[in-house]
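Report on one structure; see the data block that follows.
Only one protein chain is missing from this complex, and each of the others stays in its spot.
For reference, chains read A and B in written order, and residue numbers begin at 1 within each chain.
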Amino acid sequence: MRITCPICGTRDRREFYYQGAALALERPAPDASPETWNDYIHLRENPAGLTRDLWQHEGGCGAWVVVTRNTVSHEILATALASEVKKGAAK
Amino acid sequence: MTFSAFRILKEGLTGNTGWKPHWRDPAPKQDYDAIIIGGGGHGLSTAYYLAKNHGLTNIAVLEKGYIGSGNIGRNTTIVRANYFLPGNSEFYSHSLKLWEGLESELNYNVMHSQRGLINLFHSDGQRDAFVRRGNSMINQGDDAILLDRDGVRQHLPYLDFDNTRFPIFGGLLHPRGGTARHDAVAWGYARGADQRGVDLIQNCEVTGIDIVDGKVTGVQTTRGAIKAKKVAIIVAGRSGQVAAMAGMRLPIESHVLQAFVTEGLKPIINHVVSFGMGHFYMSQSDKGGLVFGGDIDFYASYASRGNLPMVEHVMEAGMTLMPMIGKARVLRSWGGIMDMTPDGSPIIDKTGIDGLFIDCGWNYGGFKAVPASGWCMAHLMATGQSHDVAKGFRLDRFLTGRGLMDEEGTGSQHNLH
Partner (left out) sequence: MRLPNGGQIDRSRKLSFTFDGQRFEGHPGDTLASALLANDQILMARSFKYHRPRGALTAGSEEPNALVTLGRGARQEPNARATTVELVEGLEARGQNAWPSVRFDVLGMNDLFAPFFGAGFYYKTFMWPRAFWEKLYEPAIRRAAGLGALSGEHNTDAYEKVQAFCDLLIIGAGPTGLMAALTAARAGAQVILCDEDVKMGGRLNAETFEIAGMSGKKWAASVVTELDSLPNVRLMTRTAVVGAYDNGTFGALERLPHEAIARGAPREAFWRIVAKRALLCAGAIERPIAFRNNDRPGIMTAGAVRAYVNRWAVAPGTQVAVFGNNDDAHRTAADLLAAGVHVSALIDARPDAKTTLPIRLFAGAQVMDAAGRKHLESITIRTSKGEERLQADCLAMSGGWNPTVHLTCHMNGRPTWRDDIASFVPTPGSVPGMDTAGACNGAFSTHAALAEGQAKALSALAELGLAAQAETLPEAEDAPYRVMPLWAVSGKGRAWLDFQNDVTVKDVQMAAKENYRSVEHMKRYTTQGMAPDQGKNSNVAALAVLADATGRGIPQTGTTTFRPPFVPVSIAALGAGGQGPGFAPERFTTSHRASLARNAPMIAAGQWWRPSYFPLQGETHWRQSCDREVGYVRNAVGVCDVSTLGKIELTGPDVPKLLDFVYTNTFSTLPVGRTRYGLMLREDGHVLDDGTTARLEDDRWVMTTTTAAAGQVMKHLEFVTQALHPEWDVSFISVTEHWAQFSVAGPKSRDLLDEMMAEDLSDFPFMGCAPVTLAGIKARLFRISFSGEMAFEIAVPSRYGAALFDALVARAETMQGGAYGLEALNVLRVEKGFITHSEIHGRTTAFDIGMEGMVSKKKDCIGKTAAARPGLVGPERDQLVGLKPVGVVKQLTAGAHLFEKEAKAIRENDQGYVTSVAFSPTLGHFLGLGFLRNGRARHGETIRLVDHLRGIETLCEVCDPVFFDKEGGRARV
């Protein structure tokens, strides 16, 4: 499996650390309900098909990357810097 | 038909013409008392115990492929009861006891082999953690023996004691741990359930769950609608999709776990051996293949296949631990879809929908749980109450933080268990 780091280019999967769903970018407010926090920390869409998840180019530049991927075929459709995605969402 | 040595003799002498189907292929009825979605190990054992322990026989197991086509048929066959946290301890202990009577229970040889499992440790800290675990096992009434380096050497003389990257400090021996023939477990439960009247319906995929006023009323399938007041979701890696049909999100992420088998070899590994510093565990099947595995590939996947990094990691771990296996050749690798939870422990519980039950979250340890999972799930479905040994497997523990069972101590990141 090879992933394109937006900074470094296409690299072997070995250079990347996987965390989980890109939902992790959407941290609730501290006073959000327990259910909201449970959704954030534990519950997952877990799709069989397209998903967005978070990887880190740990063995490279350290960038956190949002990867758009197919969980059935392992096809990788797009990658973007998590920081850009987050900033974009904030705008 | 009862299996016995006599039957084999008789059939052998008469041309093997008298063997009968081990289960029927019934057409689905319109209505059942209970429906089990998923004809894997857990679903089949649930059906079996619903019929056997609770007398519920008007039930159907709906399987989208062939029975036993999921993780029951693609694991490394390890059976053990070596958990240390309350909630897990009593459950796996119960499961191991059921294993110990499974052949006579099912009249089917699942080749449960209690050859002993040895977990190696490589530092003082690891030893302390394994001592805690071993003491938990004995507290629970199971067995554990602490081995020092020489003790390990007596059991596993072929390990590299001199040059391995992480020196072997000792091991925790679980004598009652071992292996079983995985497919046979599915087939044995299937046959037993069928004999008690359960309809095993293969090639029948559930496409929807019917819910009226918060109560389940049946399911939609590729072979038509089927009514039932009780429906159980027991679909392991596919839990997310099936639960979504009922509008639920689960604390589950599906991951691929690979496993490997070598060409047949004369007996050389007589235990189940587990490395403490890398992801590697190995046993030898009765046919002679070395059966082994490591950790999940670490990325969410439904592909039932993995990639080279974990393959190579597992082999490298094998080579540092027991370099005598170098000349064994890997014959086949495969992958299963693991339903990983945020604490690495399973769920056997009711859902927010009346009549809808769920049994999932076995991470990559579901095989050994098959008997007790079925036993407890059947209990829950029949009585509406959690079984005593499965009380910890609540769906709401993540919401409340009560009774989390994080054996690995790695926290809520699903792929780290």
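Rule of thumb we're sticking to: contacts are C-beta pairs under 8 Å (C-beta built on N, C-alpha and C of every residue); 3 or more make two chains touch, one makes a residue touch a chain.
This is a predicted model, so every value here is computed, not measured.
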Which candidate, A:C5, A:L43 or A:A63, sits in contact with the chain we can't see? A:A63
Selected residue (touches chain absent from view) among B:T262, B:S373 or B:S386: B:T262
Chain A residues touching the omitted chain (full complex): 1-2, 12-13, 17, 19, 24-25, 27-28, 30, 32, 34, 37, 41, 54, 56, 58, 62-64, 73-76, 81-84, 86-87, 90
Quickly run down the residues of chain B that touch the omitted chain. 3-5, 7-9, 12-13, 15-16, 19-25, 65-66, 68-69, 73, 86, 89-90, 100-101, 103-104, 107-115, 122-125, 127-136, 138-141, 144-146, 158, 160, 163-167, 181, 183-184, 187-188, 202, 262-268, 277-278, 284, 286-288, 303-305, 307-308, 311-312, 314-320, 323-334, 342, 397, 399-404, 406, 408-412
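Following the convention adopted for this analysis, only the chains that are shown with their structure count from here on.
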Dist(centroid_CA(chain A), centroid_CA(chain B)) in Å evaluates to 30
Note: in the complex, chain A contacts chain B through residues 1, 12-14, 18-21, 34-35, 38-39, 41-48, 51, 53, 55, 71-74
Taking the touch rule as given, give the residues of chain B at its contact with chain A in the complex, in rising order. 238-241, 249-254, 298-303, 307, 309, 342, 398-399, 412-415
